[in-house]
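One protein chain is absent from this view; the other protein chains keep their places.
Just so it is clear, A and B label the chains in written order, and each chain counts residues from 1 on its own.
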Amino acid sequence: MLRHVARRSVAGLLVLLATVTATFWLFLSGPFDRARVMCGVNCTPLRYHQIRASLSADRPFLSQLGEYLSGLFVGRDVPIGKISVHCAAPCLGVSYAQRRSVTALILGGLPVTASIAIGAALLSVTVGLWLGAVAATHRNRVVDRLILTVTMGATAVPFAVVVVLAYLLFVIRWNILSGDGYHPLFSDGSFWSNLASWTSSLLPAWLLLGLFGAAGYGRFSRGLIVESLGEDYVQTAVAKGLSERAVLRRHAMRAAYPPIVTIFTLDLAGLLSGTIFIEQIFGLSGIGYLAFNSIGERDLPVLAGTTLFGAALVVLGNLLADLLLARLDPRVKLQ
Amino acid sequence: MTDASGFGFARFDAEADLELDAPRQTVWRALLGNKVAAASGMVVAMFVLTAIFAPLICAAFGVSPNDPHTELVGFDDQPLVGPSLHHPFGVAPATGKDLFANWVYGARYSLLIATLAATAAIAIGLVLGMAAGYLGGWVDRIVSWLIDLFLTMPFLLVAAAVAAILDATVGRRGSGAFQHAQFVALVLMLAAFGWTGMARLVRAQVLSLREREFVLAARVIGCSTSRILFRELLPNLTVPIVLGFSLGIPSIVTAEATLSLLGIGISTLPTWGATIRDAEPWWRADPGYLWQPVLALIVLVLALNLLGDALRDALDPKIRR
Partner (left out) sequence: MSRLVVDNLSVTFRGTGRAVHAVCGLSYELQAGRTLGIVGESGCGKSTSALAVLGLNDRRAEVTGSIRLDGTEIVGAPAAQVRALRGSSVAMVFQNPQSALHPMKTIGTQIAEAYRVHHPRTSRAVALKRAAEMLDRVGIAAAARRVRDYPHEFSGGMRQRAMIAMALINDPSFLIADEPTTALDVTVQAQILDLLDELKDERGLGIVLITHDVGVVSTVADDVLVMYAGRCVEFGPTRDVLDDPRMPYTAELLASLPSRAEPDALLPAIPGSPPDPSRLPSGCAFHPRCPHIDLVPGGRCHTALPELVGSEPGRLSRCHLRSLPARRTSVIITAREPRTGAPSDEPVLDVEHLTKDFALRGAGVLPGARKRVRVVDDVSLAVHRGSSIGLVGETGCGKTTVARLIVRLLDATSGTIRYAGTDLATMSQADLRPVRKDLQMIFQDPVSSLNGRHTAHTIIGTPLRVHAIVPGAGVRNRVRELMEVVGLNPDHADRYPHEFSSGQRQRIGIARALAVEPKIIVADEPVSSLDVSVQAQILNLLSRLQAEFGIGYLFIAHDLTVVRQFCQDVSVMYLGKVVETGGRDAVYGRPAHPYTKALLAAVPDVAAPRRGERAVLSGEPPDPAAVPSGCRFRARCPIAQNVCAQVEPPLVEVAPGQRVACHFPAVGAAAR
């Protein structure tokens, strides 16, 4: 078991190292002049040279990469014009536009994004599983067809379009969601009132992201449960005299959990990119908000930083999923 | 699920049995017998025809997506004319460009990009998946590692960076060379992030096929590796390939629209995503401007998905029952 975890961790680190290299090459070095990209339309020679210096763009690629990697572990100082911005480990670079370390920017948005993503994920999986179970047990009947139709519709509509429509209808037309922004869970005042405002500030995001995600999980788990309902061990359970409900919950759905965990990790990247749109329209200043604005600003260090942060989360998520899978399915330990 | 990378292949990963048990006639009969499938097939066919004959259709109506009609726009930038025979969907605010032509060409670009990217993604996925599954060993390890690598990279952010770099370094905005580079880069990006699902699927399928007795029989007969790969295995990969197209194309249409919506797609072409982006500020004054690309996108993607689902059910007799 321990060896299994160790091996997967090493594999994850190798992937992460490759991601760092690829990201660095694509975002911050590589064949084209990144300083020119970041300098933008109102570029002055001074600004251009300051950016070049902050990227260490005059040095060879390997040396740049080395500096970036060492910054990840011990931190470094990045010159921007006359000042020097200290970037503590794990340093993901410095935003020229905001003159702040990318790590600090990301950590600032983390509570918001984590709250949105975790809430939405829980909603997606539980509602999805429930929909899947209801559909699978009513296979080819009206309820099943209804669930299939609704979830098909929800998965088919491009999420970005949904977000735009939601923004136009809820925020612009009906003005239901004021877009007050994020209310931290831990701040001054009583815990319960904070909890209430925290929940109400996030509820629209959870519902939108969570329910649209639930459609996908619903279709997926329906397939899995239909399959496991046809397994011999379900027949054994029925022959024992278990009620339909017990057969479904204790036997058929049990077998659907491992594939759902696997799909969840595969979809983790999608969940994070979903927060990019969500945060934008509901004015929640999380990591997605940061990334979205950096696209317009061409703030490549921030884009690179958020990319790496996302990649690290995906790798970590995979590792956790491996542990969870080994707990859910005793046969996994064998390999 | 909102995932843009991997392009929704995960969805049929565990659901479908990828063996083709049903003979071709049965598949057709199942498809034609399914009303939903037949209807969505017709919708898709209409979009495809629109895409192919876009120049002819525009010429017939005497409109073009690029000609501005500033004379049709008032001083407040609002269009002066509504939908008419001359301009069936009306004209855009500010520029006065014809919206019908915009819409027709939107279908063309959307389907063209999706088809090209899906073909490239499936070709890459098929080759790497077959190599990994049949050869195993270090080839398998490298392919699996590559898949992991691509799965960790957030598609949107990488696309944003590529778009920014192209924008600042290749030619002048609006020039032919720039547009060309953007188009190629977009298709490559979509393909680069779309192949992983196909490769996983094909790899798993080949892994189970290579231990089948008919493959062993071919080896005992003395068939060469290429004969086994292309004559014995490839025909058994029809289902993943068909499903790769039928479920991959709508995902890529979605991904492309998302990118244009964010302004990191092809900035100079009238794609639906770009139109939605342009129309958003005008929504209160001119909701039709927004709704026509939105509805087109939803209807097309829905029809493609329904068709793909019906195809999967028809190909997989176990699910059908």
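Simple rule for what comes next: a contact is a pair of C-beta atoms (placed from the backbone, for glycine too) under 8 Å apart; a residue touches a chain by one contact, two chains touch by 3 or more.
Quantities reported herein were computed from a predicted structural model and do not represent experimental measurements.
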item: Of A:R47, A:R100, A:R145 or A:R254, the one touching the omitted chain in the full complex; value: A:R254
item: Residues of subunit B in contact with the chain not shown; value: 19-21, 23, 212-214, 216-223, 227, 231-232, 235-236, 238, 321
item: Hidden partner chain, residues of subunit A it touches; value: 7, 231-233, 235-243, 246, 250-251, 254-255, 328-331, 334-335
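Heads up, the rule we're going with is that only the chains that are shown with their structure count from here on.
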item: Between subunit B and subunit A, distance of the C-alpha-averaged centres to the nearest whole Å; value: 23
item: Subunit B residues touching subunit A - in the complex, by the definition given at the top; value: 1-6, 8, 10-11, 13-16, 145, 148-149, 151-158, 160-162, 164-165, 167-169, 250, 254, 257-258, 261-264, 273, 276, 280, 283-284, 290, 294, 297-298, 301-302, 304-306, 309, 319
item: Partner subunit B, residues of subunit A touching it in the complex; value: 11, 14-16, 18-19, 22-23, 26-27, 30, 32-34, 36-37, 39-40, 152-153, 155-161, 164-165, 168, 172-173, 209, 212-213, 215-217, 219-220, 223-224, 226-227, 259, 263, 266-267, 269-274, 276, 291-292, 294-296, 298, 300, 303-304, 306-307, 310-311, 314-315
